[in-house]
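What you see is the complex with one protein chain gone and the rest in place.
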Amino acid sequence: MKHLLMKTTAGAALCLLGGTAVAQEVTLTVESWRSEDQAIWDNTLIPAFEESHPDIKIDFTPTAPTEYNAALNARLEGGTAGDIITCRSFDGSLPLYNKGQLADITDLEGLENFPDFAKAAWSTDDGANTFCVPMASVIHGFIYNREAFDELGLEEPETVDEFFAVLDAIKEDGTYIPLAMGSADQWEAATMAYTNIGPNYWKGEEGRQALIDGEAKFTDEEFVAPYEQMVRWTDYMGSAYQAQSYSDSQNLFTLGRAAIYPAGSWEISGFTEQAFFEMGAFPPPVQAEGDTCYISDHTDIGIGMNGNTEHPEAAREFLNWVASPEFAELYTNALPGFFSLSNAEFEIENPLAQEFMSFRDNCESTVRVASQILSRGEPNLWNEMWVLSANVLNESTSPEEAGQQLQDGLASWYEPQQN
Amino acid sequence: MTDATTQMADRRPTRRRRRRAGTAHIVVFLAPALLIYTIFSIYPLVESLRLSLFDGLDDGSAVWTGLGNYARLLFDSNWSVRFWNALWNNLILFFIHMVVQNPLGLLLAALLSLAPRFGGAYRTLIFVPTLLSVVIVGFVWELILSPLWGVAEGMLSAVGLGFLYAPWLGLEDSALTAVSLISVWQYVGIPMMLIYAALLSIPDELLDAARVDGLSGWWIFWKVKLPLILPTLGIVAILTYIGNFTSAFDLIYSIQGVLGPPDYSTDIMGTLMFRTFFGQQTQIGDIYMGATVASMMFFVILVGVTIYLVGVQRRLTRYEM
Amino acid sequence: MSDLVLKDVRKAFGKTEVIHGIDLHVTDGEFVVFVGPSGCGKSTLLRMIAGLEEISGGDVVIGDETVNDIAPSDRGIAMVFQSYALYPHKDVYGNMAFALRHAGEDKKLINERVRKAADILGLEHLLKRRPKELSGGQRQRVAIGRAIVRDPEIFLFDEPLSNLDAALRVQMRVELLRLHQRLETTMIYVTHDQVEAMTLADRIVVLRDGRIEQVGTPLELYHHPRNAFVAGFIGSPKMNFLAAERQGATTVTTHGSAQIEVPVEARDGTGPVTLGIRPEHVEMVAPEEGTLSGEVLVAERLGGETYLHVDLGNEEPFVVKADGGVMQKTGERIGLRFPPQALHLFDEDGTAFEHRERHALIA
């Protein structure tokens, strides 16, 4: 009955619609959560691609980031998703590949341009199959108002103690809110605070791997300590930071009311445009002078093809182009702060972006701790980390309790953590 | 006269024999609505609810689990904590609407029914927020209550109450109340209109009679009008209850996001269902558990409506007016 | 010839039968009134004739045609409703022209007929008004006009005057009578008001609980009611009933132990009966001269006449219609005398004993 109904209504509905024009050339639709990149795609990237591939048209159709997962998911289930899909990293995309919704592109020639660690974010656990071309990573650190620092005679802090000394100085002066940070948008607390400063405690990849192997626990000192530092931050955050949303924090900083902004490198392009003062950046401070520094250099955005696309050849051609050095340079310079993961060498023009890029020279890179494998079960570790990081900033959960809850949640389904 | 009549009679169209239409017209009247409603509303809903009896495998296929998902939702602490929390928050939300929105709507309606000058203007303007998209409502209230913008704080300070300000939307104790009050602000127009209309339908004679019986304004309201509009208040209550599950989601989603922060204090059935069903960030949606949450939501609504129909509505006498 | 014949017409809603087999013959040009208490089925019967209510059994025949399966509009009837049922979005002209326009009649003919009907009813100056701009009486006229325009074989009226005030009702009653005289069309009229029935009808059909109690001319019903129900229903104030005991063929004893001889066809046997007499037929005499006597409870003075409510020791007071000038007051005793030819006698089932002589006015 279901099909009969559909057929008849379909006929009627088609009449209503009239004929839809049949495209001459292949058009690929790109799904993305980066709605602010619309202009970059329309004005820079797509023209560049279409120039060399006149028979393929690209249509960039982003969805607001909050709805992206839900909408993409629904469209994939319904079979209406675009040909090209922007991939979140690690477990954000792996299930889509498992369901066949993302195509296997292991043999794509362009992938040779990327180092293994970059491809890891969009490969199966054993690394045998890859399903997205790495596009960019984002580096975490702190952006500061250089004019404010000069005014108060402050230097970029290298250690935690120096960091708090700087914060104290700004607080004492009173002109600026020392830290632009709020807990209303919980992900801000997780990405810009916990996984930003955390790697210095758990030694980046070493700690992350230990968790995956079941050798470390969230109740261990190195995972609780970042929370303890975050508690100390609350003295320097704006009053009523509990209701301060992410965009509030941005505005506080770019309007010159706050001095230091715990940041991701994606802010660079927006800040460069909006802030009327000079800015600088420093990596998360280490515990003692001379310690190795670790940065969250998160493989954040990749791009793959819909497993059910009608134009697999064209899609592969496009992905090859995305994997090319040409794209890497265009993209990174159009969007300073999204760092290409390509081996290709090119100049970065934006000075702030250069500063962030330079962190890589001195510090060890690691990805966000919850992003691979550990968020595969229920409760979702990354969700929990959002909530608990915000709770710690709100002082409604103590650092120890937060670690305990993360650990309990993880151990409830993740076998290596169960003994 | 007689001539004319005969003439008319002659020109009368010959009587057509026609069988009465039977039931064909009933079908014609009902079919389009039934068809669209069934295909695009009932069928998808049933289809979704059916999913709650299955579980998904990694490769995307589904396997029958019977009531397994329900057992998980109610007894597996990973799920049950969130579930009961969301249900409880829904009940609080409902409670706040019942004690704030509906009495406020009643008050405004009662005042409007006194037919003050510009009554029509007040009525129209107070209804305006109801027309707004939650995108606008969420956005503007977030700004107003935001510590950064400082509108709320500034206004409180202006009347010497600055110390009362707190970042309500960000505090566990007050976030749900704050969101509820925003919702009250937006939707108070609906109970106001319904109650106002009910008050208008009370015949003047009855009120005159009460006045003759020596009742003053307040007592007339309390003793005569209120009992007569009880059925309407009943409808308002049940609409509030249903809306609390179906439409409150949009507001919370747009103000607080899908996790119901801080610490799930504004997490309701709608947000729980949404993020379970569709996923968010690194969480991939689980349509089977999502459908389970949705089904539970449906049952909860059904229970409420049944209680209303059996327990409350029967006792509310409707008076012919 | 457009006689209306009902043959064993029945109506059931689900399992409950509400019309239990009605047989009736209405001849062409007759004005027949259906009367009865509310819920007696008179409106349902009318709607069945109109075709608005399907019949569950029997036949409705108009002219020589069985119309059971014919749509209302093709039965050659027009109907006037209690609530007037004017289309609020059309003006008077539009309302009156509606059916003909719908039937695709010639514009000129429509105009002619509407003008004519408007002329008959004095509506010419209102043709452009909307229903809400009309008074109740005007609306009623429009509703009737709308029926006239259709030039039906049978007019059906469903309590058309009950929404009007008393004075207007009297006026419209007369207008209806004149209309009937003028059009000479069959009219079937439903009302619960026996005064309307008496004044309008050529023949009255008294209905109770979906059955016909009696059919006859107004005076026939008045003077020779077939049973106690009809006797009580027709006439105002209503007939007085006294419990009595039958002593012989035609002799009864009342509660007050007076012996009364009633001029009805004799029947064998004895037993309880009911004696009926209309208030206007009772003669008032001195207490000691009356067949019965009692105390005046209330005197309703209408000016031209006075209704005296007398306590005869029964549950209900006995009503006497007296001259407007009677002096008797509350508390006074009076005697009552019953002219034998005005007495009615009913057996235990309420069935009337036949009068020995027909009333002079009835052939």
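By letter and in written order, the chains are A, B and C; residue numbering begins at 1 in each of them.
As a convention for this text, a residue touches a chain if its C-beta (ideal position, glycine included) is under 8 Å from a C-beta of that chain, and two chains touch if they have at least 3 such contacts.
Convention: contacts and distances are computed from a predicted model.
> Which one, "Monovalent cation/H+ antiporter subunit D", "NADH-quinone oxidoreductase subunit H", "Hydrogenase maturation factor HypC" or "Carbohydrate ABC transporter permease", is the UniProt name for the chain you do not see?
"Carbohydrate ABC transporter permease"
> What are the shown chains that the omitted chain is in contact with?
Counted over the whole complex, the chain not pictured touches A, B, C.
> Out of C:Pro72, C:Gly335 or C:Gly350, which is the one that touches the chain we can't see?
Residue touching the absent chain, from the options given: C:Pro72.
> Tell me which residue among C:Val18, C:Val61, C:Ala85 or C:Val326 touches the hidden chain in the full complex.
C:Ala85
> Could you please point out the chain C residues that touch the chain left off the display?
The missing chain touches chain C at positions 47, 50-52, 71-74, 77-79, 81-89, 98-99, 102-103, 132, 150, 158.
> Write the list of chain B residues that the hidden chain touches.
On the chain B side, contact with the omitted chain comes from 21, 23, 25-26, 28-30, 32-34, 36-37, 39-45, 47-49, 104, 107-108, 111-117, 119-120, 122-137, 139-141, 143-144, 148-151, 154, 185, 189, 193-194, 196-198, 200-201, 204, 217, 231-232, 235, 242, 245-247, 249-250, 270, 273, 277, 287, 291, 294, 298, 301-302, 305, 318, 321.
> Quickly run down the residues of chain A that touch the omitted chain.
Residue positions of chain A that touch the missing chain: 6, 9-10, 13-14, 16-17, 33-36, 38-39, 59, 61-65, 67, 71, 74-75, 77-80, 246-247, 250-251, 255, 264, 266-267, 270, 274.
The rule we apply is simple: only the chains that are shown with their structure count from here on.
> From the centre of chain B, which chain's CA centre is farthest?
The chain lying farthest from chain B is C.
> Closest chain to the protein's overall Cα mean, using per-chain Cα means, please.
Chain closest to the assembly's C-alpha mean: B.
> Taking each chain's centre as its mean C-alpha position, how far apart are chain A and chain C in Å?
Chain centres of chain A and chain C, defined by C-alpha means, are spaced 90 Å apart.
> Please name which positions on chain B make contact with chain A in the complex.
Interface residues on the chain B side: 35, 39, 43, 58-60, 78-79, 142, 145-149, 153, 165-172, 257-259, 261-264, 274, 277-285, 287.
> What residues of chain A sit close enough to touch chain B in their complex?
Counting only chain A, the residues touching chain B are 2, 5-6, 9, 66, 69-71, 73-74, 77, 88, 90-92, 95-96, 98-101, 182-187, 238-245, 248, 251-252, 370-371, 375, 378-380, 382-383, 386-387, 390-391, 394, 396-397, 409, 412-413.
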